Structures are given as C-alpha cells and as structure tokens.
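Then we have chain A:
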Amino acid sequence: MSEFHLYMAQRLSALVMAPFVIVHIGVMIYAIQGGLSAAEILGRTQGSVFWFAFYGMFVVAVSIHAAIGLRTILGEWAGLRGGMRDWLSAVIGLGLFALGSQAVWAVTA
Partner candidate 1 sequence: MFSTRDIDRHDTDILILGTGGAGMFAALHAMQTAPEGTKVTIAVKGLIGKCGCTRMVQGGYNVALGGGDSVERHFMDTIEGGKWLPNQDMAWRLCEQAVVRIRELENEIGCFFDRNSDGSLHQKAFAGQTADRTVHKGDLTGIEIINRLMEQVLSRPVEKLQEHRAIGLIPTKDGSALAGVLMIDMRTGKFRFVRAKTVLMATGGGPTMYKYHTPSGDKTMDGLAMAMRVGLPLRDMEMVQFHPTGLLAGDHTRMTGTVLEEGLRGAGGQLVNHAGQRFMFDYDGKGERATRDVVSRGIYSEMRKNNNPEQEGVFISMSHLGPDFVREKFKGMVKRCADSGFDLAAGKVEVVPTAHYFMGGVVVDVDTRTAMEGLYVAGEDAGGAHGSNRLGGNGVANSTVYGGIAGDVMGADIRSMGALREPDEAVMAAELARASHPLTRDPALVLPLRKQLQEAMWDEVGVMRTEAGLKRGLGRIAEISDALGDVGVAADNLAFNLTWHDWLNLRSLCDISEVITKAALARQNSRGAHYREDFPDPGAMEDSYFTVARQVDGAVEVGREDVQFTIVRPGETVLPEGEPETLVAAQ
Partner candidate 2 sequence: MKVARAHPLWLAYLLHRLSGLGLALFLPLHFWVLSYALNDAAKLDAFLTLTEMPLVKMAEFGLVFLLAVHLFGGLRLLALEWLPWSAPQKTWAAAAVAGSFLVSTTFLLQAI
C-alpha cells in the first residue's frame, strides 16, 4: 500500500460514509425522541437486510477510514514510524472491524 493508496482509501471511505453519517444522525435524532429502548432499536433493525447492509458498509468504511487517520496521528503526534506504526494501525482497523461487525450482527441478526 503506498501513501497515495492510503490517501485514496481514506478519501473514498469518507465519501462512502458521508451519506451514512447524515442518515445515522437523522435516525438518532428521530429515535431519541421519547427516549431510547433496546426493543425499539432492535425492532427497527433486526432482520432487516437494508439496515444490515447499511451498518455493515458503514463499519467497513469507518474501520478503514479511522485506521488510516489514526496511523497519520500516530506518526505525527506520537512519533511512531515504519513497521510499528503500520502494524498498530492495522490492528486498530481490524479491531474496529471486529467490534463493529459484532455490533451490527447484534442489532440486525
């Protein structure tokens, strides 16, 4: 992965996320009215192929996006370089993806 490919991946994942975030914030505002409940959330999402795809893609994009972003910050602010930094950001990306998938599974399966 060259620096340029990382850049493209981060920008494209950001582009993918933009509509997701807007919808997500919209839903949150809508859902939050009258308080949140597990049943309500799950009722909306469970078994829905649409929400599965929506949150699934969101999680993929955000794992890529945040991992690359944190990689930059690890380099510039924590002074990490080379393999150590790449390894750490890969772990972050995979970790986010794992946690995210679990969450998506939980609310949509």
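Quick note on the criterion: a contact is a pair of C-beta atoms (placed from the backbone, for glycine too) under 8 Å apart; a residue touches a chain by one contact, two chains touch by 3 or more; residues count from 1.
In picking the candidates, the idea was that all candidates are chains of the complex that A comes from, given by their letters.
Predicted model, so just to flag it, every value in this text is computed and none were measured.
Visitor: Which candidate among 1 or 2 is in contact with chain A in the complex shown?
Guide: The single touching candidate among 1 or 2 is 2.
Visitor: If you look only at chain A, which of its residues touch candidate 2 in the complex?
Guide: Within the complex, chain A contacts candidate 2 at residues 11, 14-15, 18, 21-22, 25, 28-29, 32-33, 35-39, 41-42, 62, 66, 69-70, 73, 92, 95-96, 99-100, 102-103, 105-107, 109.
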